[in-house]
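I'd like to ask you about the structure that follows.
What you see is the complex with one protein chain gone and the rest in place.
The letters A and B name the chains in turn, as written, and every chain counts its residues from 1.
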Amino acid sequence: MILYTLRRLAAVIGVLIAVAAVTFLIFYVLPSDPAAAACGKSCSAERLAAIRAHMGLDQPLWRQFWDFLSGIFTGRTLGSGHYALRCHVPCLGYSYENSEAVWDLLMNRLPVSASLALGAAVLWLALGLSAGVVAALRKDTLTDRVLMVGAVGAASLPVYFTSMMLIYGLIRVAGLLPYPAYVPFGDDPARWASNLLLPWLALALLYAAMYARQSRSSMIEAMAEPYIRTARAKGLPRRTVVVKHGLRTGMTPILTLFGMDLGGLLAGAVITESIFGLPGIGQLFYGALSSGDQPVILGVTLLAATFIVVANLAVDLLYAVVDPRVRL
Amino acid sequence: MNKRTSTAFAVSLATALALGAAGCSGTNSADGRGRNPALAHQGAAIGGTPKRGGTLTVLSNQDFDHLDPARNWVMNTMDFGTRLLYRTLVTYQAAPGTKGGRLVPDLATDLGTSSNGAKTWTFHLKKGVRYEDGTPVTAQDIKYNVERSFSPDLPGGSDYAARYLAGADGYKGPADGKHLDSIKTPDDRTLVFELRKPFAEFPNATVMPTFAPVPQKRDTGPRYDNRPFSSGPYKIASYERGTRLVLVRNPHWDPRTDAVRKAYPDRLVVVMGLKPNQIDDRMIADQGADASAVPWYALRPESAAKVLSNAEARRRLLAESMNCTDMVQMDTGRAPFDNVTVRQAVQYALDKDAILTASGGPAFNDPSTAYMPAALFGGRQPDTLKIPATGAPAKARRLLKEAGKPDGFATEITVSSGDKGRAEAIQESLAKVGIKVTINTVDPSAFYATIGDTKNRTPLVYTGWCPDYASGSTFLPFVFDGRYIKEKGNTGNHSLFRDRPTMRRMDEIAAMTDARRANEAWQRLDGEILAKAPAVPVLVRRWPLVVGGNIAGAYGQTSYGGQLDYATVGLKDPSKSQS
Partner (left out) sequence: MSASPPAPDTNPDTNPDTNPGTNPGTDPETAAGPAVPSSPWQLVRRELRRRASVTVSLVIIGLFLVMAAAAPLLSALGGRSPDAFDKSAVDPYLGGMPIGPLGGISAAHWLGVEPVTGRDLFARVVHGAQVSLLIALSATAIVVVAGTLTGIAAGYFGGRTDAVLSRLMDLTMSFPSLIFMIAMMSVAKDVNRILLMTAVIGLFGWPGIARVVRGQTLSLKHREYVDAARVGGSGPWRILTRDILPGVAGPVIAYTTLIIPGMIATEAALSYLGVGVRPPTSSWGQMIAASVAFYDTDPMYFVIPSACLFLTVLAFTLLGDALRDILDPRGGRA
């Protein structure tokens, strides 16, 4: 188990280096020049060269990549002279746009994206799993039909549409909620929740529908497993069988799914953040992309990839705990 | 538009003769249906005089480009920075309408005194002006910030210092211990600037944030942008880039030294990263805490319908003219636009009406029939070509045939991403005569770098120009003098227009001593250039803002492109604002 974990961790680092390398390559061919953008309106060739040197853009690609990688572990000094910036571990560089450390920017925005993802995840798990399990246990009844038709419908609704309808219904007409604006949890938990409720709903509706469908089929499959049939034949109460055995087996595929979804969402739900104007990592990324702020772009992709691979790793390790059939 | 307003229109050396309302008043509105409903508050403040206290909220979709005074050269950010956070030698009077263009001393005791034929300028500083830590503002600090603006590590700021100061060639800022000899500080409260050539309007340049003080020991280089040190009525309590900026009172700011800033609210909170259309919706709805809020950016064209059809919202609407002419500029140096007939075809083909609609309609824009905005024509632009506002495609096709391009041709246009709607209207009207246009949208932050690269840019660009003050000398030479063209970082003359007679005429007018005659000559030259069609003037925008119901003292400052004057805005009832 320990050996396995170590091997997986090594693989995680390999994946992250690969992601960084690919991102580097993509933006090396970027036609727009971040130095020129920073140089502004009346930019002389001399000034441009100085800015390029300051940004380290005059170095060869492999050198820039190596400086970046080693900077994560050792920190690095950017620029020189009076204005040199000491970038501390873990150093992901400084934003070209606003000279903030990329790590600080990410950590500023992470609470927004995490609040959005975790809140929505709680909602969608609650809604999706209960709908799925109920439908599975009442297979082929009217309840099952209604739930599943609803789920297919909800999963097919474009999130833009759901979001705008929620805004229109709950904010404009009913006036129940404020226009979403992020309020830190620490400032005011009640306003944090009321401001995020709409984005949570919009995101959760979509995922809940998919989880309902998935959990229904895995539950049905699990309940048909021989050992569960045995348990029921032995006369164990239905409730015990469903909760102790059925759910446990049936939820393993859901776990995989959940790991990937949450991992992806933590690093920014680009569209939901864009629709509701939430200043999360997705917005940070989108803004950085349009202004060619390469250090920030790189930082976000690395963070996103980290969440995904770590979530996958966590899921695989959790299997050993949850699924009796799995031995690592 | 965003920074496009910004950078291009940043050059705002307006003199006493402000353009503002003078040019594009309601009577000149395009709609022809009588009064433009958007102009009810032209030249006036909304909401009466504010009461002291409370929190003013600013709703924004974006972060500031640069609050560092050495780097701040974007019109609305200059307004914000110089009205709230730092003071400059000279500034604009805080008043609605044309009065907003008047210069008044700020840190200085007067508007500066010149000697040596306007090549030497001397300013004396007021007593008792202090930073947020209580230390006094000194002449050395202003000199230091002017020097900072030369640093390659701190790009983005205005280049007036670089253009006019003597001995500034090759100077790279104070970071390596070198200083400029052409700025002298004989004592803590005296500044002497030595210029390389006479510049009678030098006080106009000293309204730039470049001429704000930065103490050397507070200078953190590029990171100063995130925490400028205050000499104004407010200081930064917290600044999370892209998310939120909170300003609180600077206890060491002394209103007795400051005739301009009123500093009514106790706090200002700028909420960033919001969805633009949700800002518009919130401002129109005006509910709860939003009544004490103002929008940072102008109303989206998409929201025009909601405001214009809502009498209550219209009462809270400001729409000052930006006084900048939007133009389609054609690369006159390359085929097919090196042919004047082809350029005239474009002139006749363009449907300005459709572009105007895409821009929010006649309530928020005035169509343009000349290059210089109306203020430079004494209030009304001439219409020398008499092209219908919807274009004349038949004539355009005839011109194309004459030019040997009966089937049109394919070309490309670069626009800032906020101008996509306008670009589509251009695309469609040119398509009607067979000119197939591909649209390149560029983020505002990269827009000027992209079109300023004369070798790699597209043949067409859509951009604007603002006169610095009401003289043709601040418009036509900047836009049409071929001698100012730079290979990279080119500005203004995006038509790459190198016309000898035009340049000769410009020199002649510049040498005229009679201002009236010179003015008439500029106006005539405008029409002469228009006939050669290096660019098509399209429209002059307004800067529509819907402010909250609890807002008072709000007007569009004509010197800052119609942005709200942050020197005077405040709340009617401070107790109603959210703390």
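Please note the rule applied: a contact is a pair of C-beta atoms (placed from the backbone, for glycine too) under 8 Å apart; a residue touches a chain by one contact, two chains touch by 3 or more.
None of these values were measured; they are calculated from a predicted model.
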Would you list the chains present here that the left-out chain is in contact with? A, B
Which residue from A:210, A:228 or A:241 sits in contact with the chain not drawn here? A:210
Just to verify: which one of B:122, B:277, B:341 or B:384 makes contact with the chain not shown? B:277
Considering the whole complex, which of B:95, B:162, B:175 or B:354 touches the chain not shown? B:354
Pick out which of B:165, B:350 or B:425 touches the chain that's been left out of the picture. B:425
Touching residue (missing chain; options A:49, A:193, A:271 or A:314): A:271
Determine which one of B:49, B:238 or B:309 touches the chain that has been left out. B:309
Note that chain B touches the chain not displayed via residues 31, 33, 277, 281, 300-306, 308-309, 351, 353-354, 356-358, 360-363, 390, 417, 420-421, 423-425, 427-429, 431, 438-440
Touch list for chain A against the chain that is not drawn: 11, 15, 18-19, 22-23, 26-27, 29-31, 136, 139, 152-153, 155-161, 164, 168, 172, 202-203, 206, 210-211, 213-214, 216-218, 220-221, 224, 252-253, 256-257, 260-261, 264-265, 267-272, 274-275, 282, 285-286, 289-290, 297, 300-301, 304-305, 308-309, 312, 315-316, 319-320, 323, 325-328
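The rule we apply is simple: only the chains that are shown with their structure count from here on.
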Just give me the whole-number Å value for how far the CA centre of chain A lies from that of chain B. 40
Across the complex, what residues on chain A touch chain B? 32-33, 36-45, 47-48, 50-51, 54, 79, 81-85, 94-95, 97-100, 105, 108-109, 167, 172, 175, 178-179, 181-182, 274-279, 283-284, 287, 290-292
In the complex, the residues of chain B that touch chain A are 7-8, 10, 61, 63, 73, 151-157, 159, 172, 174-176, 221-223, 225-226, 240-243, 271-275, 278, 281-282, 285, 287-288, 417, 442-443, 445-446, 448-450, 452-453, 486-489, 491
